[in-house]
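Here the structure is laid out as structure tokens; the discussion comes afterwards.
Apart from one protein chain that is not included, each protein chain of the complex appears where it belongs.
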Amino acid sequence: MPWYTARVTDFRSDNTHGASPEILDALARAASGNVTSYGSDPITERLRERCRDLFECDLEIFPVVTGTAANALAIASMTPPWGAVFCHEDAHIQRDELGAPEFFTNGAKLIPLAGHLGKLTASDVASAVDALAREGRAGVPSCLSLTQATEAGTLYSLDELRALGEVARSRKLGVHMDGARFANAVASLGCAPADLTWRAGVDVLSFGATKNGALAAELLVIFRRDLAAQIAPRWHRGGHRLSKMRFLSAQLEAYLTDDLWLRNARQANARAQEIARIEGLELLRPVEANVVFVRLTAAQIEALGGAGIELYDWPIFGEGAYRIVAGFGTGEDDVKALARAIA
Amino acid sequence: MPWYTARVTDFRSDNTHGASPEILDALARAASGNVTSYGSDPITERLRERCRDLFECDLEIFPVVTGTAANALAIASMTPPWGAVFCHEDAHIQRDELGAPEFFTNGAKLIPLAGHLGKLTASDVASAVDALAREGRAGVPSCLSLTQATEAGTLYSLDELRALGEVARSRKLGVHMDGARFANAVASLGCAPADLTWRAGVDVLSFGATKNGALAAELLVIFRRDLAAQIAPRWHRGGHRLSKMRFLSAQLEAYLTDDLWLRNARQANARAQEIARIEGLELLRPVEANVVFVRLTAAQIEALGGAGIELYDWPIFGEGAYRIVAGFGTGEDDVKALARAIA
Amino acid sequence: MPWYTARVTDFRSDNTHGASPEILDALARAASGNVTSYGSDPITERLRERCRDLFECDLEIFPVVTGTAANALAIASMTPPWGAVFCHEDAHIQRDELGAPEFFTNGAKLIPLAGHLGKLTASDVASAVDALAREGRAGVPSCLSLTQATEAGTLYSLDELRALGEVARSRKLGVHMDGARFANAVASLGCAPADLTWRAGVDVLSFGATKNGALAAELLVIFRRDLAAQIAPRWHRGGHRLSKMRFLSAQLEAYLTDDLWLRNARQANARAQEIARIEGLELLRPVEANVVFVRLTAAQIEALGGAGIELYDWPIFGEGAYRIVAGFGTGEDDVKALARAIA
Partner (left out) sequence: MPWYTARVTDFRSDNTHGASPEILDALARAASGNVTSYGSDPITERLRERCRDLFECDLEIFPVVTGTAANALAIASMTPPWGAVFCHEDAHIQRDELGAPEFFTNGAKLIPLAGHLGKLTASDVASAVDALAREGRAGVPSCLSLTQATEAGTLYSLDELRALGEVARSRKLGVHMDGARFANAVASLGCAPADLTWRAGVDVLSFGATKNGALAAELLVIFRRDLAAQIAPRWHRGGHRLSKMRFLSAQLEAYLTDDLWLRNARQANARAQEIARIEGLELLRPVEANVVFVRLTAAQIEALGGAGIELYDWPIFGEGAYRIVAGFGTGEDDVKALARAIA
């Protein structure tokens, strides 16, 4: 007997899915025996090494349980209380975190910028930074926060990232990447993680795992090592330093073992492509990762409801807009059910 | 082959232990199917109901992953930025959280008070509150934070708690209980949880599970319902509202099922009593829960090291002071090994 | 011999002017004898009574030395750390205070809105508030901050204010008015101060005096008395509660005596009208208070420089835009010099 009645077909969010068996197994394995607490355990040490291999550089890591914590800690490490953080107007840090960046920075200002397809352009960022710097009294330009994959289900190309990184570098801004769906981006672009991050100018990455198979695990990856000293105390006093850190690190280690992160992401991306090909669906954005934005007719909405298919409306993308998320647990049958309801 | 070499005999902390099999099983069960994220899932709903039964009252809950987060959120819900929080000078909130209460309250002041055996007395608290209120410009008395079981391994009696609650009530202070080892206290005192909390004047409880068998799970239990509105937004922007909340709630539900929390605590308490009876150990505090403070001779320290037995020195309790923690995973063999080394 | 060489003709800001002789005299009179410090002095008491008369209602006051402090304290009294504050994109709180509202609110979010002629419309505010409330996770709509006279030198009419106040009231937002140039607005509109403030829904007014003849004095006027308890402790711990409060209150009392505030404002407004009538000046905004925005030709700019006339360029109003401020000390000769240079 199941503990609860699972929804048959759920496209609401990556977060409505459960967890990968490999990650549950890792937790079970990690549970025996005594180890030093607060992060000085062998699993966390191995995780750090694995990240250094994966990203091909020296780096520091801070495991946390939410993307909100990862983003806010990252931004606070490079933004003084009087700093300004440039981001897309639809960024999670602006729309969904109830002021977490403002809280962790002790009052910095987010500067939300419009941008086609959920992306910022290097020239728009340059203009906005220069204008703010010229005024001088609204806030000190300090950080550029990019989301990859974006909240619009699109991807920055390597060239776009490099151009943005150069704008930031030339103006002495730190660069944060919100990678809640970083795995989906890497799986789709086929790039080396290093190319998409530090080689393009990213200083700190919020490397997401929760949306892609973990129970609750995100990894702050610090490429600019000096920033670690700014994160460690905030991590502790923010209540984000787990005593039994091994259980967080074990999730992340399993996530990075045998390419589980990429396998899950590829599967979700593939489902999204199948959804994009459903006839009769009006796509609102290019489908480049695992999230699909569509405009539904009244008839379609009714049919989906009748079929027990759940998804969220997305009014900020216009009248009749909906979001369809393919999670790591979304199956081909789910997509077929969707296609049937639409047809 | 184990993933790491477990330490043979580890008395360093409750946090060096792994997790209870019942809790791991619950996670595995919770992992299938899709549910609404951010806390509107059936497991969290069941957990809330179970807590209402256990504490015999209406209440609200907020699951979090660390005691630091639980404590800081609780205190911030009843303390304005210019408020003063009275606590024992050895309290975790004062000594171990790197200013988490100050961060979440936006700058309140902790007033650490001395107190015999790790406990505050009603008369000392009354004096300190009245003195601060009389001065009027150091901080506004707002919150009393009590630790049960205390950091000295001792327990407040029901009468002591009620007297402290009355001091707080008469002076309009909120009362927070840091219950990182609340299970050990209930197991030892044999009281109803309600008697030890809201009936004695406690407004918010940090109900610990991590130290006693969970992977990472603490529960904020709000007895004064109006405080929930102060906690919810801080929980979110503090990065403590898990998207896959079910995995936090599942740990806590299993913890409260079939008295697992009490069984684990009773076992740890029993081990602590066995340790207290080891001949040749000089006890520094009465042993009332699962933590034992002793003074060791140089010969004993050497013997323990030779036997591979680990424990922390505790210099704030004096020259030669050490802390021996019996966790839920501490076995009779561990205690025997300790006894042998001492003898 | 003067202490410094005064600039002959200075239209840069109201803040480059000195102080009214009446206010200096009041300071000299206030300087003798001993009085209770921190605001319990007879001058402050008289000032409070005078404000109650002027605004025709019960109210509370907090004198401060800067508009930034007044604005930030006002906003913090009605905005929780997770709140959202709606303001014009050119508002002083957004552009010029380096995050003072974010600091005093402990991390609230400003929502800058575009608006014709420096003004917000009721319908735009309603839409923005409703959109944010619907999303629910960016910030909790808490405060509407209006500037009267605006940063564009324009004025809200009584009807416009009432409509905005109604939008705020119906959505449970507090209303703050940044009245750095409130005197210029009252002088120009000829309304009762009560009509322009609490009768239109304003809860807290930053009543400016510094720009209009005081040395350094602004008055927080609290129409919603319950907010005073939120301001008093922030005023103290923000370092804004003067020990010798009488010297702040004396400036404000003199300001409100014999209509000095209106006389100074009327004079400045009259000069602005004279400037607006100078032939050959391209006006960028209607001139309704004491600030004039113009587009200057290269020849005009050169002529002004040659004549030793100073003013600030104002690039946010477009290419070639300049701001001409008529202060309380601006004389008819100053305007004539300006006219000569332009001609």
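Just so it is clear, A, B and C label the chains in written order, and each chain counts residues from 1 on its own.
Here, a contact is a pair of C-beta atoms (placed from the backbone, for glycine too) under 8 Å apart; a residue touches a chain by one contact, two chains touch by 3 or more.
Predicted, not measured: the structure shown is a model, and the values here were computed from it.
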Q) Of the residues B:Arg12, B:Arg48, B:His88 or B:Lys109, which one touches the chain left out of the display? A) B:Lys109
Q.
One chain isn't shown here. Among C:His116, C:His236 or C:Arg340, which residue touches it?
A. C:His236
Q. Residues of chain C in contact with the chain that isn't shown?
A. 2-7, 10, 12-13, 15-19, 21, 24, 27-38, 41-43, 64-70, 72-73, 97-100, 102-103, 210-211, 215-216, 233, 236-244, 247-248, 327, 329
Q) Which positions on chain B touch the chain that was left off? A) 81-82, 94-99, 102-103, 105-110, 134-135, 137-140, 315-316
Q: Tell me where the left-out chain touches chain A, residue by residue.
A: 80-82, 106-107, 137, 140, 233-234, 236-237
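What we mean here is this: only the chains that are shown with their structure count from here on.
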Q. How far is the middle of chain A from the middle of chain C, if each middle is the mean of its Cα atoms, in Å?
A. 43
Q) How big is the gap, in whole Å, between where the Cα atoms of chain B centre and where those of chain C centre? A) 51
**Q.** Set of chain A residues in contact with two or more other chains
**A.** 97-99, 102-103
